[in-house]
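All protein chains of the complex are present and in place, except for one that has been dropped.
Take a look at chain A:
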Amino acid sequence: MASYIGSATSRVDGRAKVTGEAKYAGEFNVSGLVHGYVVDSPIPKGRIVRIDTSGALGVAGVIDVLTHSNRPTMADKDDAYKDEVAPEKGSPYRPLYDDRIQFTGQPVALVLAEDWETARVAASLVKIEYQKEPHVTDLQAERARAYAIDVPEKPRGDAEKAFASAAISHAAEYSIPTEHHNPMELFASTAIWENGQLTVYDKTQGVQNVQQYLCKVFKLQPNAVRVMSPYMGGGFGAGLRPQYQVVLAVLGANALKRPVRVVLTRAQMYALGYRPASIERLALGASSDGLLESMQHEAIAVTSQFEEFARNDTGWGNLLYKSPNAKFGHKLVKLDLPTSSDMRAPGAATGVYALECAMDELAIALKTDPVQLRLQCYSDRHQGEDLPYTSKQLRECYRQGAEAFGWDKRNAEPRSMRDGSELVGWGMASGVWEALQVPATVRIVLTANGHAEVATAASDIGTGTYTIMAQVAADMLGLPIDNISVKLGDSTLPQCPVEGGSWIASSVCNAIANTARAVRGDLLELAKATKDSPLAGAGVDDVALIDGKIVSKQDAGRAVPIASAMQSGKAERITREEINQPSEDKSHARNVHSAIFAEVKVDEEIGIIRVMRVVKAVAAGRILNPKTAHSQVMGGVVWGIGMALHEETLYDHRFGRVMNANIAEYHVPVNADIHDIKVIFVDEPDEMVNPLGIKGLGEIGIVGVAAAIANAVYHATGKRVRDLPITLDKVIEFV
């Protein structure tokens, strides 16, 4: 039997998704369902002075209007609101808690009605009087107030001195605007009380995170609350923390003793988390022969007034390049906005963008090919920790990516390549992310008819978790993939953290391996108990499960069918549950890497940019499923194109409001913006990172893409745009 691991397996949930059989959080219907519609604050800061709900309550079909003054009880300590991935410092936002307004779009009332349209109509009749207070929402205007926070990367040498004395240097500031996740599925929660049990269908990347949060916020016993999220229409980090609609749905259900569903509008989703706007200052100094002597990276990013969210923007250079002197810093500006949050490759998408543009500018100053500069500065050790890598095939990424792209045909001179009225530009960049693992538990129930159920509380946020788990389980149990059913997204299933950071594939698949080994041990015992067992004397690691049989690794002729072993042992089912405990070994750095090559064509007069080709070569350990992996990386590349050219949340700082809070005016790439995308997976065997050699793929897809495009735009036009997105008016000065 061929191995499922490594084969391009179609999604096992594909049919359910395209036929509509797969249900999402806002689609679970129960009789007596009440619909909630959120009234949100038009102002960013102040107090609620008065709420008049009489108009709304007068609408036929309206059951109640919940506000901070009449809501059911909730916890009154910060601790209760701190979820598994909440920032360490600060006081988490409490939905509908009191009269304070902390950001525009904050929920201030929940209208509960017999149908959604009625609730929506009534919501517009809720009259609220506010007392406004002065607010700040502009990072650039407030940057002087930025305060430093600790960064993991420690300084070494004297970076300033080395920069000042470097033969060739480059220093510049790069900026990335606020971006929002904009998953297709709207945030939604359905809360149902039944026989003293609360079931919540929620759009979340972590059912157990939400379950524990709800238990604390509403002082409920853990066994009384079940949170389900079987499918998710896009997460990207937006669903890592419990979002406010889940609290409102439970408040509604508690108040009415009826099932309540709350679905946010697209506009309301702009008051959830976001990728914080950041200003990234890079200073690189090199010797005349192109070796880095100094590397400085400081980021200034945004958080809310009430929590301190920050991700590592600045340490990435330590993973890529040798430099004897280095210094990193991170500052935060507190603004009257919701707390910023994780969004695909948090910290790296922004930090590596700036780093890799700066490396391009340094290469130009050195008159060195940008790939060559990266190879000259290439580091085989994590510079900050001075550790070797479990594996790092980045050199091979550069080589294979450059070859597939045809990089050797590049004329280094800006504006030197053209195609009719269009300037052609070729740019490249590196990408890097962490190969993370978290403790995760998987349960396998093997039944005598040769079927297995594989379960953990992870969510499949659209990445293909159901599929890769089925593949790995099929291989480990020696069963056809159709005999495997995977259960996810239910807080009552075995423990699993939120799905994020690209850690789920490695964590749950290694847990499957552990559990499957336990199942194999049980089967072996049963097999050994059969009369004249051909496996007598074998240990659990002397046998494998292949084609429905327990087979000796030494002699494939010695085998016992799983079915007979179970039958003779009168075992109807074997149930095992094992955890995958990530290795404590700190002797190696664990990372994924990539090289990105991009071609743009820019209309010389009008400045329209078209990204014609992107090659992304990725070294991410074992690729479980080339098909879903390809889709995931391609999606990251598309997002990188959007980050480079399109995405920007536009605030009017006078009002402290997002002005383009819809996907007509918040631009993400559409089909016309996307041309040829080639994804290469570089072979990277790695038995040290974890037993299955899996590193994870979710984040690496986007990292470095925007830099490659920005560098290509420079190469095409001779115009360096450091302030994303690169719109046509930044490329061409129209006079």
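Keep in mind that, in the parts below, a contact is a pair of C-beta atoms (placed from the backbone, for glycine too) under 8 Å apart; a residue touches a chain by one contact, two chains touch by 3 or more; residues count from 1.
The rule is short, and it goes like this: contacts and distances are computed from a predicted model.
For the chain of the complex excluded from view, the name given in UniProt is "FAD-binding molybdopterin dehydrogenase" [choices: "FAD-binding molybdopterin dehydrogenase", "Ca-activated chloride channel family protein", "Outer membrane protein beta-barrel domain-containing protein" or "siroheme decarboxylase"].
Only one of A:L645, A:L692 or A:L724 touches the absent chain when the whole complex is considered: A:L645. Residues of chain A that touch the chain left out of the display are 42, 59, 117, 120-121, 123-124, 421-422, 601, 603, 605-608, 610, 645-646, 650-652, 654-655, 657, 659-660, 664-665, 667, 669-673, 727-729, 733-735.
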